[in-house]
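Since the structure comes first, as structure tokens, the remarks are kept for the end.
This part shows subunit A:
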Amino acid sequence: MERVLMKGNEALAEAAIRAGCKCFFAYPITPQTEVAAYLAKNMKKRDITFLQAESEIAAVNMVLGASSAGVRTMTSSSSPGISLKSEGVSYIAGSDLPAVIVNVQRGGPGLGSIQPSQSDYWQATKALGHGDFQLIVFAPASVQETVDMTIRAFEEADRYRMPVMILTDGFLGQMMEPVSFSDEAPVIEEKDWACSGHKGERKHNIINSLFLQPDDLEHSVNERYKRYDIIKEKIHDAEIYKCEDADIVLAAYGTTARVAKSAVNQAREKGIKAGLFRPKTLWPFPVEEFRSACANAKTVLSVEMSQGQMVEDLRLALDCRLPVEFYGRHGGNIPSPAEVLEQIEKISERSL
Partner candidate 1 sequence: MAVVFDKPHALCDVPTHYCPGCTHGIIHRLVAEVMDELGIEGNSVGVFPVGCSVLAYNYFECDMVGAPHGRAPAVATGVKRARPDSVVFTYQGDGDLAAIGTCETVHAAARGENITVIFVNNTIYGMTGGQMAPTTMPGQVTQTTPYGREPEIQGYPVKMCEMLSTLEGTALAQRVSVDNPAHIREAKKAIKKAFENQINKKGFSIVEVLSTCPTNWGMSPVDALERVRTEMIPYFPLGVYKDEAVWNKEEKAD
Partner candidate 2 sequence: MISINFERCKGCGLCVSACPKKIISLSEEKHNQKGYYPAVCTDNEKCISCALCAMMCPDCAIKVEKGE
């Protein structure tokens, strides 16, 4: 396994190729640009299809089609583009199709900014489209983790026949870090439900999200939620850093977790018992991991590049047993370790 220096977005694209992604569809948007550019550059020599779609909506529906035909497929975009894709994602979920959706987050609402942001947490974890459904949401915090999670995303999407999101941001996408790739070829199982012609050997397959009879739709959604229960048991992951004796537990994912970790180290140097809880999966939320990280905590501080969209999940995970405070910068701003340290110190002084 050789180590190479790569941009987050390019590493993500490389990981997708190695995961066996055969069809990639996207529409140009900053700051996800390099994902599409990398795949476009590599499509001929690596035997994949890259097609620049006429819109975000068309791109996600091309994913729906390619997934229906039984191949591994992906689309990538940034926040405003993801809003446009929401219709297609809902149909993908309702049709029980695997797909990988990448959101390299930027500021919002509206056109917002092209700078990094984490203000699509709610969209990703609660309601990316109409109807009762969920996506598995992975939140990497480094380029290596972006690679590992991308490969895992394709596996989980196939395993559970559902859309999986990589929720990264403009900072992680644009930054360069050394990264290594496994040489293992992906194991992709035959999809007997796929639509690629019955060859006279079986009854026709139908990919569909329409159920006109109330009982049928209810049944279909219930079955999907049974799968979600299994996923909740099997897929939940977090990094717990210096939390054993921590009075103050910082909670942060992705880019802000890197900042928060520096602040925790600086706080420790000043004798403040701080720790970091970093969810790697945002749905399912790693509830047990968070509870154990907070075993001795008196206060939780959520650090985000949003107005505090993760705070509710933190409170719910703890059944509101601890105060959950919030510090965030947004609009394209990234909080600095010094700013976060100041918040830690404030909390520490108050509780003394």
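Basis for inclusion: all candidates are chains of the complex that A comes from, given by their letters.
Heads up, the rule we're going with is that a contact is a pair of C-beta atoms (placed from the backbone, for glycine too) under 8 Å apart; a residue touches a chain by one contact, two chains touch by 3 or more; residues count from 1.
Since we're looking at a predicted model, the values are computed, not measured.
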item: Candidate from 1 or 2 that touches subunit A, complex-wide; value: 1
item: Residues of subunit A defined as touching candidate 1 within the complex; value: 22-23, 25, 49, 51, 53-55, 57-59, 61-71, 73, 87-88, 91, 95, 195-201, 204-210
